[in-house]
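Below is one structure, written out as structure tokens, with a few remarks after it.
Missing here is one protein chain; the remaining ones are kept as they sit in the complex.
For chain A:
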Amino acid sequence: MTKMYPFEPAEAPPEYRGIPRIDPVLCIGCGACANACPPNAILRIDDPESGMRRIVLDVGRCIRCARCEEVCPTGAARLTAEFEAATDDRRDHVEVVELKLARCRNCGRYTHYTERQVAKVLSLIPRGILDFDRVREKLPLCSECKLKLTVLNATKFGEGE
């Protein structure tokens, strides 16, 4: 029997790999998906002027391998069961999640990670193992300030004892 499909709805089987989506409520902007994606369908674009990071997913480049779902630490990137992605305009295929970059607490410039990444990392430290407040104090540092701090600490080594 011929399938009636465009005239009646069709569903994909449950294990079907449909088009991926990023959940903006869960995404922390870490860029793990952009690193893993084989055809570079996900880009991580940092804009130091406006202090924003954009995670750009292009469904029209995606081969639906689910690597993004596998590596995403928060479960934000997921393959849906949707498959009706045909369009006449490629801009319909683009999903952008824009997140704020954290500011360095020392020099005030933008760091290479987002505020949500800081929040996520802090939420992962179990209480009692590390000194929670000291980590929180140090955390948003840009790479240059971190470098300086490390050198400073190294020169101080042994003075205290």
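Here is the rule we go by: a contact is a pair of C-beta atoms (placed from the backbone, for glycine too) under 8 Å apart; a residue touches a chain by one contact, two chains touch by 3 or more; residues count from 1.
Basically, contacts and distances are computed from a predicted model.
Chemist: Of the options "Hydrogenase", "Pyruvate synthase subunit PorA", "Monovalent cation/H(+) antiporter subunit G" or "Electron transfer flavoprotein subunit alpha/FixB family protein", which is the UniProt protein name for the chain that has been left out of view?
Modeler: Spelling it out: the chain absent from the display is recorded in UniProt as "Hydrogenase".
Chemist: Could you list which residues of chain A touch the chain missing from the display?
Modeler: 1-3, 5-7, 10, 12, 15-16, 19, 24-26, 38-41, 43, 45, 52, 56, 58-64, 66, 69-70, 73-75, 82-88, 90-100, 116, 119-120, 123-129
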